[in-house]
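Not every chain of the complex is shown here; the ones you see sit where they belong.
The chains carry the letters A and B, assigned in the order they are written, with residues numbered from 1 in each.
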Amino acid sequence: MADGVYTFFKDGLRLDGRRKDELRPLKIEAGVLKRADGSCYLEHGGNKVMAAVYGPREVHPRHLHNVTQAIVRYKYNMASFSVDERKRPGPDRRSIEISKVSREAMESVVLKERFPRTAIDVFVEVLQSDAGTRAAGINAASVAMADAGIPMKGLVTSCAFGKIDGEVVLDLCKEEDNYGEADVPVAMIPRTGDITMIQMDGHLTFDEFKEGMKLAIRGCDQIYELQREALIEKHQNDLKAKE
Amino acid sequence: MSDNDILTEIYRDQMYNLLQRQERGDGRALDEYREISIETGVLERAEGSAIVTIGDSKVAVGIKMQPGEPFPDTPDVGVIITNAELIPLASPTFESGPPGEVAVELARVVDRGVRESKAIDLKKLCLVEGEKVWLIFIDIHMLDHGGNLLDAASLGAIAALLTTKIPNKQYDLAEEDEPLPIVDIPVAVSMIELEGNLLVDPDHIEEAVASTQLTIISNRDGTLSGMQKMGSGPISLELLEKAVELGIRKGQEIREKYLYPLMNEIPRL
């Protein structure tokens, strides 16, 4: 793992056998929790996350409410046992930042004006973490929000691109993230093509950045399809249950 | 537990009516559990894990282990640290922030269940006397609060422990990882008291209506290893003794049906 020696490609494929523009396997299930208004369980590579949405509901504490629109709150949390070295319970600086950028990634699609003085609360729990938990959380939260019946302009979808061994690739796994040269999580509204989150760590040229954005957008489009499928399946099950 | 809003009043009336015929809202017998499922080993970053559902309740338990310092007064035994979070994902009534009194009590009852039952042979977890022992973190994460989270958490804890591998290799302490030295299997059985009746495994509506809840923890040989009354309601001695008997009996059933099978996979004891 000394500088330059570590190599992330073998016969043109990545350590886990993927192509440069290939996502890790995903599994999305909507409506998995009984008490939440909407929920989603999502696996993406080694990530396992649960998202729940409550609301629109009364705001506590009261003085936080907004008279013209709903407030959106987003809490990203890692379970103590979701990482190799046990994490102390409670929010740390990393999860505070992720909660903020994730909320901002989702806020613009919510029709907040319809629910003044209320709160829409999104909770994301990471049960098992691989690289890319914030993207997995946003993807799950987006499905949970739709499952809760919150009116939205579109789903929000997220994935990351990065750079390893000088190559721009889609969706870093944990080892690639730890020893790679850059990591760029992106969120967007596939329906409109607008970007709603972007962060960057590491080193990239402007051209590499543009190349990576293309990969990320294509990745988001694929995930978007799976989000839609999960919601359709949930809806059909609900219909069946009613019969 | 008891709450005074109108909905609770309506549920209370309904439950009282049903109880006249010894019935419950979902058709169960008074001493009947909802459907139970236990999945172990699903969370791969943990040394042991279990996801338990009881009816609408769902709890994830992860076990993490690492070498650390023993307590000064017990220099030659491993250390158990149990933590529970009633995260707001699981219920509209749970709030963010550090664990409140309900979460603290739940964690401590589960912890005493494991500790006092001597479920784990902690002497075998001493690495260097007075200096280094295994720390066992039992982290309980509520995912869906459909009532009786305590039994789900307790069941998750023992199921996760039964399937935990000591991470010897990670810390260069032995050639192979090995199972935890489990020597007993405590089971917690909770029930509420309503109008002189004991209702096992209450759902969250039954819990809201009742003002007395009891948890009975028992071992493989039918002895008691823990007990806790919760809620502000009183209970008669007669009913308390009935509850203890009932708790021991239901504990035995759960142990045989759900926990012995896990041990078949990892034969020991």
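Quick note on the criterion: a residue touches a chain if its C-beta (ideal position, glycine included) is under 8 Å from a C-beta of that chain, and two chains touch if they have at least 3 such contacts.
From a predicted model like this one, the values you see are computed outputs, not experimental measurements.
Novice: Note that one copy per chain kind is shown in place, then state the copy numbers for the whole complex.
Specialist: Beyond the single copies shown, the full file gives A x3, B x3.
Just so we're on the same page, only the chains that are shown with their structure count from here on.
Novice: Would you kindly tell me how far, in whole Å, the mean C-alpha position of chain B lies from that of chain A?
Specialist: A distance of 32 Å separates the two centres.
Novice: Flag every residue of chain B that touches chain A in the complex, lowest number first.
Specialist: Residue list for chain B touching chain A: 42-46, 49, 56, 58, 60, 62-64, 66, 83, 85, 87-92, 95-96, 98, 137, 139, 141, 143-146, 204.
Novice: Show me the residue ranges of chain A that touch chain B in the complex, using the header's touch definition.
Specialist: These residues of chain A touch chain B: 33-36, 46, 48, 50-52, 54, 57, 60, 75, 77, 79-86, 89-90, 121, 123-125, 127-129.
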